[in-house]
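One chain of protein is taken out of this complex; the other chains stay put.
Each chain gets a letter, A, B and C, in the order it is written, and its residues are counted from 1.
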Amino acid sequence: MKTAILVFPGTNREHDMAAAVRSISGSDPMMVWHAETQIPDADLIILPGGFSYGDYLRSGAIAARSPIVADLLDKAKQGVRILGVCNGFQILTETGILPGALMRNAGLHFICKEALLRVERQDTIFTSAYKKNQVMRCPVAHHDGNYFADDETLAMLEDDGRVLFRYCDANGEITKDANINGSRNNIAGIMNARGTILGMMPHPENLIEDLHGGLDGRGLFESLLEKVA
Amino acid sequence: MKARITVTLKNGVLDPQGKAIEGALGALGFDGVDSVRQGKVIDIALADTDKDTAQTRLSDMCEKLLANTVIENYQIEIL
Amino acid sequence: MKARITVTLKNGVLDPQGKAIEGALGALGFDGVDSVRQGKVIDIALADTDKDTAQTRLSDMCEKLLANTVIENYQIEIL
Partner (left out) sequence: MIPTEIKITPELIASHGLKPEEYEHILELIGREPTFTEFGIFSAMWNEHCSYKSSKLWLRTLPTKGPRVLQGPGENAGVVDIDDGQTVVFKMESHNHPSYIEPYQGAATGVGGILRDVFTMGARPVAAMNALRFGMPDHERTRHVVSGVVAGVGGYGNCFGVPTVGGEVDFHPSYNGNCLVNAFAAGLADADKIFLSEAKGVGMPVVYLGAKTGRDGVGGATMASSEFDDDSAEKRPTVQVGDPFSEKRLMEATLELMTTGAVIAIQDMGAAGLTCSAVEMGAKGNLGIDLDLNKVPVREENMTPYEMMLSESQERMLMVLHPDKREAAEAVFRKWELDFAECGMTTDNLRFRVYHNGEKVADLPIKKLGDDAPEYDRPWIETPKPAKLDPATVPAPADLLESLVKMVGTPDLSSRRWVWEQYDTMIQGNTKQRPGGDAGVIRVDGTQKGLAFTVDVTPRYCKADPFEGGKQAVAESWRNLNVVGAEPLATTDNLNFGNPEKPEIMGQFVGCIKGLGQACEMLNMPIVSGNVSLYNETSGEAILPTPAIGAVGLLPDVDMAIGNGFVAEGDALILVGG
C-alpha cells in the first residue's frame, strides 16, 4: 500500500498523519509538495490538517488552486482513494471534489477537544473496521468546521448514504448539544458518490496510541490500509 | 485602476458571524437590530487601464478564487 | 432601514490576508495586480425610520463593536 501526503505551505498536521500511516501500515508515506504537478503513484492520497496559506480568504481556498490540484482532480476521477482531514476536507470542498462548504464554527471559537462521532456505515473502505452506529471518540481542532450544503445537496447526501460520520452524544443520539460546530445534520464527514473519497473535520490520526488516551482513530486507517484483523 | 469586490453570503446560507454580531449588539443595548450579515470586501489595485478588460478579469478572479460560489455572491465595482 | 458598514484596515497596517490573496492571484496567472487589501462588510437591517438617528446609532455600533478602531477604519452607508 503506497500512501502520499500532500503538503501545502501552512499545512501543520502532516507529521501526525505520517505517524499514523507508519504506525498502522508499517511503511513511510511519501510527502508531496504542493508545487509539484504530479502526485506519485499511490493507493491512497491524504490531505492533512493545518492552515494552508494561513486559511486566509477562506479555509483551503488558496491551497485548492495549487499546481498539484490538477493532478489531484485527475486521480479523484480515476478512483484513487483520497482522505481529507480538517484543512484537507476544506480543500476538498474548495476544489469541488466534495460538495458543500465549511464555515466558521457556530460558536465562533476555535475548538480543540474530544468529540463523539457516530459511524453511519460499516460497508465502506473507510469504516470497515468499525461497527455500524458505533460511537467513536475523535479529537477535533478547528475554527471552520461548520458544514454547510444547500437543501438539495443535503438531501442528495443523505439519500445516497454519503454521510459517514456525525457528531453525537454518548448514546449515539444526534442532538443539537452534541453538534459542536453547528454543522447541518451534525455532519462530521462525507464521501463522494463512488465512495472513494472521504472528507472529515475530526482528527482520527490524533487518537491512535495509548499515549493519546485511546485507539478509536485506528479503525479508519486499518480500514483504508486493509489491515483489519 | 482600483476596484472593490464585495463578497456576501447567499440568501439561505447561515451566517454564524452575523448572528454573533446581532447578539452582541443586543447585549450592548442596541435594540431594533433586525438582522446582521457579514461579508468581505476585497480592494484591488490593477495595472489595467481599460475598464472593460478590468471588469472581465475581475469577474474571472472572483469565479476562480475570490468567491466560493457554492455559498457566496460577489459584486464588482470599479472605482 | 438597511445599512452597509464597510470596515477596512488603516493604511500601513499589515494585511496578511490581502498579501496571501495577491500571491494567489499571481500564481493563477493574473498579472498586473498591484495590491490587495481585505476588509469586511456588515449589512444591518434596522427598525429605525429616521436617517439621522440611524446614522448616529450606527457609528456608535462601529465604535463600540463593529470596528477595531485601533487598526481599522469604518464607513457607513445607509441604503
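We adopt the following convention: a residue touches a chain if its C-beta (ideal position, glycine included) is under 8 Å from a C-beta of that chain, and two chains touch if they have at least 3 such contacts.
Remember, it's a predicted structure, so these values are computed and weren't measured experimentally.
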item: For the chain not depicted, the shown chains it touches; value: A, C
item: Residue of A:Asp55, A:Glu94, A:Glu120 or A:Glu222 touching the missing chain in the full complex; value: A:Asp55
item: Of A:Met1, A:Met30 or A:Ile111, the residue in touch with the unshown chain; value: A:Ile111
item: Positions on chain C where the hidden chain makes contact; value: 10-16, 19-20, 23, 68, 70-71, 73
item: On chain A, residues whose C-beta touches the chain left out of the figure; value: 9-10, 12-13, 15-16, 19-20, 35, 49-51, 53-56, 109-113, 139, 141, 143, 203, 205-206, 210-212
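Heads up, the rule we're going with is that only the chains that are shown with their structure count from here on.
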item: Distance from the mean Cα position of chain C to that of chain A, given in whole angstrom; value: 33
item: Distance from chain B to chain A - Cα centre to Cα centre, in angstrom; value: 29
item: Cα-centroid distance, chain B relative to chain C, in whole angstrom; value: 10
item: Two or more partner chains touched - positions in chain B; value: 64-66
item: Sites on chain A at which at least two other chains make contact; value: 57, 61-62, 65
item: Residues of chain B that touch chain C when the two form their complex; value: 6, 8, 18, 21, 24-25, 28, 30-48, 57, 60-61, 64-66
item: Touching residues (chain side chain C, partner chain A) in the complex; value: 16-17, 20-21, 23-24, 27-28, 38
item: Footprint of chain C on chain A - complex, ascending; value: 53-54, 56-57, 61-62, 65-66
